[in-house]
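Left out: one protein chain. Kept in place: all the others.
Coming up: chain A.
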Amino acid sequence: MKTPETLAFECETGNYHTFCPISCVAWLYQKIEDSFFLVVGTKTCGYFLQNALGVMIFAEPRYAMAELEEGDISAQLNDQKELEKICLQIRDDRNPSVIIWIGTCTTEIIKMDLEGIAPKLEKQIGIPIIVARANGLDYAFTQGEDTVLAAMAHRCPEYKHCTTNLKNRTDEMARIDNHTTNKSPFEASKLTRFNLVLFGSLSSSIASQLNLELKRQSISVSGWLPSQKYEELPGLGEGIYVCGVNPFLSRTATTLMRRRKCKLVGAPFPIGPDGTRAWIEKICSVFDIKSYGLENRESEIWENVKDYIQVINGKSVFFMGDNLLEISLARFLIRCGMIVYEVGIPYMDRRYQAAELLFLQHTCRKMKTPLPRIVEKPDNYGQIQRMHELKPHLAITGMAHANPLEARNIDTKWSVEFTFAQIHGFSSVRDILELVTRPLRRRGVITPGFRSLSKQTTGD
């Protein structure tokens, strides 16, 4: 099959659905253990957090709404005084190390000067306040994390050069190792220290797995953005290399490069064994290290998951677009032998994702499959019409469309599950495949005769 050499991008600017970017609060408040997230918005924002995300408050949460009322909107109340009242209450009740204000569409529209107020209040209450504008006017779903990390990058301490003093260097290394990985430096003697900071929020166990993978290549990671604790943010500055683990962090990448003078390692993302290998190899190449054992490691993983691959090989998949992980997942699934009809994506930063896009083309050539159609800001209605014609085996879709598509005999998987599941690194490959194959395996396990009962097709 002949494949076009270049990727075609379309931008439909349609009516599409994703979650609001403030949803990042749901995972970031758990990731940054000493933080407090304050969403400055309306009832609409609050109801979203409690309802659509299913985030129920079991105990005292570390996030809350500063709910804007009519007086705030009509500027009868003083924003600074109101926020002061709320932040003092938060300080007294929870005493967090940092308060993160999440600006919303409403604060954008009424032009509330959060960035202006924060420094004043910060002094007054003695707790750092970070302002992130995770609004739906500019961003989609996972990009909320991008706005928070970009804002947080400004608060990372300045990295100090100490290349001359060898003793200092080892001391610092030990310190950072303890902070970031909680491991005894049993391999430390072999390690070469590089100034590598990784960005993107991953569960601590996945983060330490990636640390370990790099350690195997004798690269020690000097820190993560975000860190587990606000006070442990990694030092940034000239001479620091940064590398992202998630495709939706373009703004953070830009901030790290332009404002903090870091060097960005542009790699594909460590999703799938192919992506993880490429990611590690790219980092190694930047530090001029010859990677070893990765090819074996990758093929070993493929060998381990071949039972899953059998389930999806030759099947087709359609990404409606939701969480910006679509390109990486599509690339991985193509490598697994799937045919990707369409990759919908809310926003496509072609520079930040350049390595991933190149890798996608490379993978398509390798697997001899056509390049998928990439549609930015897709029109959901149009996509459903296209799906009627293409009849994909699997649609990866937002929650609003899953049940109706199932009713139309198209197997679905919620895209949001890939946002919350552990999908990074070699050891998560099985988890991704577990998610992807579940709807298809279900088809297999239900006795054929009963099938017609469970799948009902609505008239369309």
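Assume a contact is a pair of C-beta atoms (placed from the backbone, for glycine too) under 8 Å apart; a residue touches a chain by one contact, two chains touch by 3 or more; residues count from 1.
Criterion: contacts and distances are computed from a predicted model.
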What does the UniProt entry say the missing chain is called, choosing from "Light-independent protochlorophyllide reductase subunit B", "E2 ubiquitin-conjugating enzyme", "NMDA receptor-regulated protein 1a" or "RNA transcription, translation and transport factor protein"?
"Light-independent protochlorophyllide reductase subunit B"
Identify the residue among A:29, A:141 or A:418 that touches the chain left out of the display.
A:141
Considering the whole complex, which of A:97, A:254, A:361 or A:427 touches the chain not shown?
A:427
Spell out the interface residues on chain A facing the chain that's missing from view.
15-23, 40, 42-48, 50-52, 56-59, 61, 64-70, 72-73, 77, 79, 82-83, 85-86, 89-90, 104-106, 109-110, 135-141, 182-184, 204-205, 208-209, 212, 300-301, 304, 307-308, 346, 381, 384, 398-404, 407, 426-427, 429-430, 434, 441, 445, 456, 458
